[in-house]
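One protein chain is absent from this view; the other protein chains keep their places.
Moving on to subunit A:
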Amino acid sequence: MIAIIDYGAGNIKSLQFALTSIGLDAKLTTEASVIRNSDGIILPGVGAFRDAMEALRNLNLTELLQQEAAAGKPLMGICLGMQLLFDKSYEDGEWRGLGLLQGTVDRISGEVKVPHMGWNTLTHHQESSLLNGVPDESYVYFVHSYAVRSYPQHQLVSSTTYGGLIPAIVQKDNLIGMQFHPEKSGRIGLQLLKNVGEMIA
């Protein structure tokens, strides 16, 4: 069972729908016991960085997520959820993240419209089982105003280009981040979720 951390107001039901449609069992939850008993955890993205961290703290989930990650359980962050895995964000201030991945989060720069909203292509940087059946230049759906910066290159699995290079998929052992929404990225997105499911199973 995959635990989807249900800590805010966004559309996480569609994530559950997507996982169900590819035969994965997923529960929306904030309960420590359910999270501990899960085979994998997905941290979706909801609202602003500061509010999200505050919500996780109020639910007593930050340490639990850090423990589960350290114990080797697959943990995937989607969109803001990916950003939360990193050290720090400069979204309207300076906020500490979960610190599971090295790097910071800053506003998208360059002569482009922000938010970065729509379908953009993936450029793969290394081989990964996450990319099975996902050709280079596949389109996935992004909606975000902030992106990860100053991260170790070897964690970059795939990127996109929008006002510069934006990390799209990052991975360090059992930790995965996807800046786009796989649950909203059509057939390719479902394939990516299947690949994550393989990792969890």
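Keep this in mind: a contact is a pair of C-beta atoms (placed from the backbone, for glycine too) under 8 Å apart; a residue touches a chain by one contact, two chains touch by 3 or more; residues count from 1.
Everything below uses one rule, namely that contacts and distances are computed from a predicted model.
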UniProt protein name of the chain not shown, from "(2Fe-2S)-binding protein", "Acyl-CoA dehydrogenase family protein", "Ring-1,2-phenylacetyl-CoA epoxidase subunit PaaD" or "Imidazole glycerol phosphate synthase subunit HisF": "Imidazole glycerol phosphate synthase subunit HisF"
Option from A:G47, A:G72, A:G133 or A:P152 whose C-beta touches the chain left out: A:G47
Positions on subunit A contacted by the hidden chain, ascending: 9-11, 13-14, 17-18, 21, 47-48, 113-121, 139, 141, 143-145, 161-162, 181, 183-187, 189-190
